[in-house]
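Here the structure is laid out as structure tokens; the discussion comes afterwards.
A selection of the complex's chains, in situ.
As written, the chain order gives the labels A and B, with residue 1 at the start of each chain.
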Amino acid sequence: MALPSPLSGVVPPLCTPLTPSGDIDTRSLAALVEHVLTAGATAVFALGSSGETAYLSDAQRRTALRATVDTVAGRVPVLAGVIDMTTARVLDQARAAAALGADALVATVPFYSHPHPTEAATHFRRVRDGVDLPLLAYDIPSAVHTKLAAATVLALAEDGTLAGLKDSSGDGGALRRLLVALRGRGLADTFSVLTGSELTVDAALLAGAHGVVPGLGNVDPAAYVRLYGHARAGRWTEAAAEQDRLAALFALTETGDPAAMGGSSSALGGFKAALHLLGVIDCPATAAPQTPLPDSAVRSVRRYLEEGGLL
Amino acid sequence: MALPSPLSGVVPPLCTPLTPSGDIDTRSLAALVEHVLTAGATAVFALGSSGETAYLSDAQRRTALRATVDTVAGRVPVLAGVIDMTTARVLDQARAAAALGADALVATVPFYSHPHPTEAATHFRRVRDGVDLPLLAYDIPSAVHTKLAAATVLALAEDGTLAGLKDSSGDGGALRRLLVALRGRGLADTFSVLTGSELTVDAALLAGAHGVVPGLGNVDPAAYVRLYGHARAGRWTEAAAEQDRLAALFALTETGDPAAMGGSSSALGGFKAALHLLGVIDCPATAAPQTPLPDSAVRSVRRYLEEGGLL
């Protein structure tokens, strides 16, 4: 299906449920899709960072995307992450995603190597030229160690290479300046700006962002939909209160102690433990080589869910 | 004078005007103080990063602080930056600032060395114990290369070591979580949280911050006062519009091309060029070893002021 222009609303970056033996649990994935669609998600983002995409083999990526597309069944657009080290590999991922029915692609700049802004622009242009699907840039310097320059985004927005941006840079000031610049170029109504900063969604929407891709939206998509609704209606105080509640709930990402077990094991383990406790997925396992959450951490996740009114 | 609890509103981090020969220009500094007080500043912050404090000798710091205190003359509180490498030196700066009549102190964690959170806490406790003035922590990892941990801030807020925080970390998510945690501990009404992120002030106020310390507020303090007023009155759309205008004006910090001359030379040079063009200060010189803005950059600053309706 065609991607709305701009895409707006709540677009959960789906977790990828696994079986105890580490295979993709397509039944649980389907349940997770229903969980977020029922809550009011306007699209889903498969194979993002929250989906442990970095940890999945190509075959697992395909299985997960196919299951997502099948379950969504055209109700909303499916964005597919095509996260890989550089252009040729992203193109391969993009072709696979297109063949499986993705409605749009989300790509980072190259990583491992460190791209110059000129190389970053060439990268996105080649990906867009190679696969005929709307392309969003995924700005996530915490993972790829390059901040996408505003000038690059603006040039690629103006020439139609990019349909939008998923901004997980955490740099609210840069996002503000980009939104102002897009407006100055008449692009604000068509170029989708989605924030991946799940703790400042009210701020991003106030600044003019169109939507949000919240990892925590796997656990409580309804809250993000309420937040978004308040913001769109101009009920900023209510939006902020909902955001505050979600900021408290976010503590479930740190129950494993990031210093002791790694940030990804703790955060993604927290999301999956919560989804398991909520009965959405069958098994809370994360992909190797992540360390499983200890029982004490799972008990803390339960407590945060209870305090958040979800259990 | 006593620091309000919490301190709120617009607290400009004053630039430090220099003469062409590099001395403190106390006449221009006094004019700058009047410029921001007339606009409605609720306090002033002398000797912060925007004040080129890192570039000033101890004697220059004293001259600048004395002139500030004299000009303010008790109309609003004067916060004094006591920025130095570590505890013993910050204590010396703090004693000097107290002797000159500062109403509160603002200190970073130690830099050059890299403090452990335990060392950071010891640092603030020793500074607070050594000089009897309210103490605010200045979280500015771009300069000091350590992010102040939320747990440290909370512990020092609870035991009364810190009266507040100036958050220039740019990490809106962490700020949100801190504000929620302060509220949970009943500290939100007394512990001052001021954002130094001048491009996301509406967001910080929506999240519960009490005020803002905007470098750009040297140039256009009235706009920040309007922004603050809109926010306090719940006029969030108007607050955002004012913030957008300021985000456009912020381009005056980059006219010198940060890559070609250094970020500080370009940004502080831009502030001072603007103040000079506005007739507030007599000379736009920045302290050595910064590189002066080229004429072409000054013309760009003029254009941004004109586009912003300030000239």
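Things worth noting here:
Here is the rule we go by: a residue touches a chain if its C-beta (ideal position, glycine included) is under 8 Å from a C-beta of that chain, and two chains touch if they have at least 3 such contacts.
Bear in mind that the values here come from a model prediction, so they are computed numbers and not experimental data.
Within the whole complex of this structure, the shared sequence is present as 4 copies, and 2 of these are drawn in position.
The criterion applied here is as follows: only the chains that are shown with their structure count from here on.
Note on chain A versus chain B: their Cα superposition corresponds to a rotation of 180 degrees, in steps of 5.
By the touch rule above, chain B contacts chain A in their complex via residues 170-173, 176-177, 179-180, 183-184, 197-200, 202-204, 206-208, 234, 236-237, 240, 243-244, 247-248, 250.
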